[in-house]
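As structure tokens, the structure follows; a few thoughts come after it.
Just one protein chain is left out here, and the rest sit where they should.
Moving on, here comes chain A:
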Amino acid sequence: MPNGNRFDSLKMLAGGKQPSRREFMKFCGLMATFIGMGPAFAPQIAEALTTKKRPSVIYLHCAECTGCTEGLLRAYEPYFDEIIMSTISLDYCETVMAAAGEAAHGALEKAMRNPEGYVCVIEGGIPTYHGGEYGKVGGETMFQLCARVASKAVATIAMGSCASFGGVQAAKPNLSGAKGVNDALAAVGVNAINIAGCPPNPMNFVGTVVHLLTKGMPKLDNWNRPKLFYGDTVHSHCPRQEHFNRGEFAMSFDSPEAKKGWCLYQLGCKGPYTYNNCPTALFNQVNWPVQAGAPCIGCSEPNFWDDYSPFFHPIEDGPKS
């Protein structure tokens, strides 16, 4: 529940040392558990996150809706302001950065010259047809820009399903030739970690960054998604699974079964085919689509816009990808 004191959140920013430290260690403990290392690992995370130099992050936007950045703005423990003021140095991100134009360009070039290197995050699919003319930033195609920045990065993270697999613009007929980062940039040696989801849970992104800072590269699945967050299907942790097992399905949204919270498989739920931690991680700390009575659309899977639609009908023969 939200607290009553309007300045409580501000006090947590940097206030009296005790609460701040406590909050910070709480986060480190939480994060240690989240990335599968147990609370005892918290001091090590704390140490990695309090090094004098914050790791530089260059965040690029391509063919996208900015939903992933919006998701990141809603990050919670750590909050977005803590992430950009205490954990990382967000040296380039068009959505929030103060500089514009040449000054923004200068910030990018400066970050790219950072002797400690930088992490490149890409949000959005990359248009590839006709030399990438369908998407430009300052006259440079997104394709060129991403290749230039990502090929020199210490690590590249594809943020969201568009960057991971092309996303909605890559659905048929995909007039711009939008592709995911790894498909588009394999030729220049880019091998990105895919934080899939539309948008992904911000915890999956933050957890991956913390893992990179503390333990290095997380284990990835066949689609380059960190197994820690994408190791199980949505179905396997779904609170409605018992209804599935008993064959108790809601057949329409106005049925008593829908009101009782029975399984949504017959209404199109793709939970059994979708690898993500939605039921356990939750969105915005309070809910997730199936809890809100909405069938999972499979948004963290490759090509889900074409393979898992129609969205309100069950897929009888399983996933196509």
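Definition applied: contacts are C-beta pairs under 8 Å (C-beta built on N, C-alpha and C of every residue); 3 or more make two chains touch, one makes a residue touch a chain; residues count from 1.
Quick note on the criterion: contacts and distances are computed from a predicted model.
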Candidate names "Lipoprotein NMB1124/NMB1162", "Periplasmic [NiFe] hydrogenase large subunit", "Carbohydrate ABC transporter permease" or "succinate dehydrogenase"; UniProt protein name, chain not shown: "Periplasmic [NiFe] hydrogenase large subunit"
Selected from A:H61, A:K179 or A:H235 as touching the chain missing from the view: A:H61
Of A:A153, A:C263 or A:I297, the residue in touch with the unshown chain: A:I297
Contacting the left-out chain in the complete assembly, out of A:G71, A:G207 or A:P302: A:G71
Where the unshown chain meets chain A, residue by residue: 1-2, 4, 6-7, 9-11, 13-15, 52-54, 56, 61, 63-71, 73-76, 79-81, 84-85, 88-91, 93-108, 110-111, 127, 130, 133-140, 145, 167-169, 171-176, 178, 198-199, 252-254, 258-259, 261, 283-294, 297, 305, 309-312
